[in-house]
Structures are given as structure tokens and as C-alpha cells.
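Following this message is one structure expressed as C-alpha cells.
A single protein chain has been omitted from the complex, and every remaining protein chain is retained in its original position.
So, subunit A:
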Amino acid sequence: MANAFDSTLLFMQSLHHKGHSLYEIQVIRELSGLILTRGPKLCNFVDWRGLRVVYKRYASLYFCMCIDQDDNELEILEIIHHYVEVLDRYFGSVCELDLIYNFHKAYFILDELLLAGELQESSKKTVARLVAGQDSLVETAKEQASAISNIIAHATKKVMNPLAIAF
């Protein structure tokens, strides 16, 4: 079954870029109806409500981007592919479930790739490096937090009932 879920991801940014995001859900519903009915050999562009939508299908996932009239449609396809390659590298052969359970990470990666609706980095390596850098920062913070909580736990163990600590 095709899943329009991931179109959400790319949609957000392009819509923010265009300045209207209120009807996101409605937009996605309407668009997925339009796109999912298109056969596999047809072109990857649809005109919809005066906007042009570029979509690309990877297995059961559709990636969509809403673009301006003077944007280069073929290049948008490359950008989508670029994003998918970065995801693939990050998750290690990415699948739909990876993206659903780690939707925030998919967003973090997207934010390193696109900004204000424009491409910001053409090197996959750089994107991967930047995301990894931020992830490690989160890890360090977590470790610190647990280290502190361990110290507190040790300190309190001496005086308090072990049951209370578990709580």
C-alpha cells in the first residue's frame, strides 16, 4: 500500500516557504489522491491549484515538493533523490518504518539539506557530518544527564530506602 506519510515531511518545508501551511492535512489528502492514482510510467509533475508539484516514488513512499513556476522540475527530482540518498546513508538502507519512528531525525536531516525552501548543501558527506555532529552532542548531553542521575542515585542510596529510588 502506498503511504502518503512521508509526503508530509517534505511538504512542511516547501509550504512554509510558500507561506501557507494552515491546510497541510487537507493539502496532503487532496494531493495524495491526485498522485497515488497516477500510473508508474507517467511524468512526475502535476499542476495543482496553480502550483506545480513534483513527486517521486521510492517503494511505497512518495516524496513530494511544491515548487514555483520558474523552478527547474528536473532538478527538484535530483534534490529529492539527494535527500533519499542521505537518508539511506544515515539509517543504512532506509525503510518506511525508520522514517515513521524517527520522523524527527528525518526532519533534522532535511533541515541540513534545505532551508527556506532552497537547497543549502550539495555534498552528502557534509550533510552526514553535520547531522552526526549534532547527534553526538545530544548523546553527550544524555550521558551527562545519566551520569548526574547516577551520582544522585549513589548519594541517595546510602540514606534512603531502595524502593523509593526505583520510584
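Criterion: contacts are C-beta pairs under 8 Å (C-beta built on N, C-alpha and C of every residue); 3 or more make two chains touch, one makes a residue touch a chain; residues count from 1.
As a convention for this text, contacts and distances are computed from a predicted model.
Student: Per UniProt, what's the omitted chain called: "Septin", "DNA repair protein RAD51 homolog 2", "Serine/threonine-protein phosphatase" or "AP-1 complex subunit gamma"?
Tutor: "AP-1 complex subunit gamma"
Student: List the residues of subunit A that touch the chain left out of this view.
Tutor: Counting over the whole complex, subunit A touches the hidden chain at residues 5, 8, 12-13, 16-17, 19, 21-22, 24-25, 38-39, 41-47, 72-75, 77-79, 82, 100-101, 103-104, 107-108, 111, 115-116, 118-126, 130, 133-134, 137-138, 141-142, 145-146, 148-149, 152.
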